[in-house]
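Take a look at the following structure, please.
With one protein chain removed, the remaining protein chains of the complex are shown where they sit.
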Amino acid sequence: MAHFLGRRALHSGIALIGLILAVFFLVRLTGDPTALYLPIDASLQTRIEFAKKHGFDRPATEQFLVFLKDVSEGDLGYSLRKQRPAMELVLEAYPTTLALAGVAMTLSIVLAVIVGALAAYRPGGVFDRVGSMASLAGASAPDFWVAITGILVFAVTLRWLPTSGTGDLPYWILPIVVLMLRPFGLMVQVVRASMLGALSSAYVKTARAKGVGETAVIFVHALRNASLSVVTVAGDLTVGLINGAVIVETVFGWPGVGKLMIDSVIQRDFPTVQAAVMVTATAIFLLNILIDLLYVALDPRIRHQ
Amino acid sequence: MSTAEQEALIIRRRSSWWQLLLRDRFALVAALWLICLFACFLFGPELFGKAATTLNLRARNMPPGSTEQGWLMILGGDALGRSILARLIVAARNTLAIALSAVFLAMIAGAVLGMIAGYFGRGIGHVIMRFADILQSFPSLLLAVVVLYVLEPSVPNLIIVLAITRLPVYLRVTRAEVLEIRERVFVDAARALGSSRYHILRRHITPVIAPTLLTILTVDFSIVMLAESGLSFLGIGIQPPEITWGLMVAQGRNYLSQAWWLAFFPGLAIMLATLSGNILSNWLRIVSDPEQRWRLEAPGKNDA
Partner (left out) sequence: MRDQPVLDVDDLRVEFRTGRETIHAVNGVSFQVATGETAAILGESGSGKSVTAAAIMRLLQSPPAFVTGGAVRFKGKDVLAMPIADWRDSCGREVAMVFQDALMSLNPVFSVGWQIAELFRAHSIASGRAADERAVELLDRVGIPDPARRAKDYTHQFSGGMRQRVMIAMAIALGPDLLIADEPTTALDVTVQAQIMELLEGLREEADMAMILITHDLGVVADAADNVAVMYAGRVVERGPVGDVLRRPGHAYTLALLDSVPRVQSKGGKLRPIVGSPPDLARIPTGCAFHPRCRFATDICRREAPPAVAVAPGCSAECHHVERVFNDG
């Protein structure tokens, strides 16, 4: 078990460091970073001063050491837009994204497990057909399009929900639903496939032969095994959820890290982009470790390896 | 019943793929729709290029459902009075070209790297796998945003970025299959007969992994299409005057309350294309899985 967790943590750690390296060199390989860091209309004087101040005139290796030192101290430079530490902006935006993603992820997992399990119970039945089609449509729908269509129908035409912004429950409905579409769609298919496997397994036959009731067969014996594959894909789905959050936050004007990132890209505020990448990568690194721990808790076969 | 017995009972003579496709209505419609889109991809701009750029002031923001200004206006006109239908057909080329190029690029690069990682020593395999970890542990959209921010958002760059984000899937699948196949007897036999490594990869391993990769390819076609349209929607993908469906949605968004059809139809086009890709890929997966295949061959629920 320790071996498994250690290896996984090592791999995630390498990925995290690799990503930080990639961001650092991507900026420098493409030429003069001042062009990236400064607004397009900055004067030559500003550029020279900026380069000096940030050490862009020094050799790349030296820059990298300084960069590492800064990163380890949580210093990722100043936002060019807001004249505040970039890290501060990112950490301010994070709770919004975490709340949005957390609610969407929890709801999609719960709903997908129920729908997927019931669909797998009678493959080819009405529920399976409808559920599978709905999940496919969810996984296929362009989220930005669903978002603006939703605004058009429920906010502009029917006036049931607000068009954008944050606030109490009505503000959450459209963003959550849009954000849930893809993870829900994909998760239903994963749950359905693994439940199908579990329900036709020999241990489910044994459980039935023991006289275990159908509810317990589905939700205890089969689902416990199928939950392993749900945990396996949960990491990938969360990563995908951040993609969705970028879109949803932009369309609904939520002050989350996705919107911050897009705004920073469009306004060429590279320190903020870099800080957002860094924090996101670290969050995913921690999440991966959490998922591995959960996996170990759920699968005794790995625990005793 | 033992699994061996069940298999012996169920894996029998098989219907041809073609017959199975005809039997599954959804998969058939999906396949036909993709063929139709492919025709737009091949001939669209040549046939409708002119209609898509002609300004018709009387058709500005014209609602759909009327052929008063010609049948091309059946889906309405945009803010400049251009036919939405014609623009959709023309935009199909860019949209499909980007998606198809990106998935094929990802598949070829991923398969080659996966073969290298699986077939040659552990050292290089580890390097390649950690590279895949980096790509997979970071949101592809953010990755694309950063790369397109640093590089410029041209079509080739967009294709390369999208291909890179999808590459790990092919890489992992290929590597896993190669590792397994490598252990099987027939490769050992081939090696004993003195075949070169290249020959073994090409003649023995490629045919075995090709069906799996093709199934993933159809899913990825949908994923990449969604990613491209998302990027274009955010304004960091395709830049005007080039058009894709995603960009059309972004442009139509400004007129949402006056002319919903500007954004609606391009989005619907994306959805139908990705849905078709997903349906077809699901179908392919079942057809190529011997334990599932009977579900397609079964005559349906009237037996239950």
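First chain written, first letter: the chains are A and B, and each begins at residue 1.
Throughout what follows, a residue touches a chain if its C-beta (ideal position, glycine included) is under 8 Å from a C-beta of that chain, and two chains touch if they have at least 3 such contacts.
Fair warning: this is a prediction, and the values are worked out from it, not measured in the lab.
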Hidden-chain contact residue, picked from the options A:A2, A:V126, A:L158 or A:A209: A:A209
Option from A:K53, A:R159 or A:R301 whose C-beta touches the chain left out: A:R301
Touch residues of subunit A, complete complex, unshown partner: 124, 200-203, 205-214, 216, 221, 224-225, 228, 298-301, 304
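Note that in this section only the chains that are shown with their structure count from here on.
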Where subunit A and subunit B are represented by their mean Cα positions, the distance between them in whole Å: 22
Parts of subunit B lying in touch with subunit A, wherever the complex brings them together: 3, 26, 129-131, 133-134, 136-142, 145-147, 149-151, 222, 226-227, 229-230, 233-236, 246, 249, 253, 256-257, 260, 263-264, 266-268, 270-271, 274-275, 277-279, 282, 295, 298, 300-301, 304
Subunit B-touching residues of subunit A, taken from the complex the two chains share: 11-12, 14-16, 18-19, 22-23, 26-27, 30, 36, 123-125, 133, 136-137, 139-146, 148-149, 151-152, 156, 189, 202, 236, 239-240, 242-243, 246-247, 250, 261-262, 265-266, 268, 270, 273, 276-277, 280-281, 284-285, 288
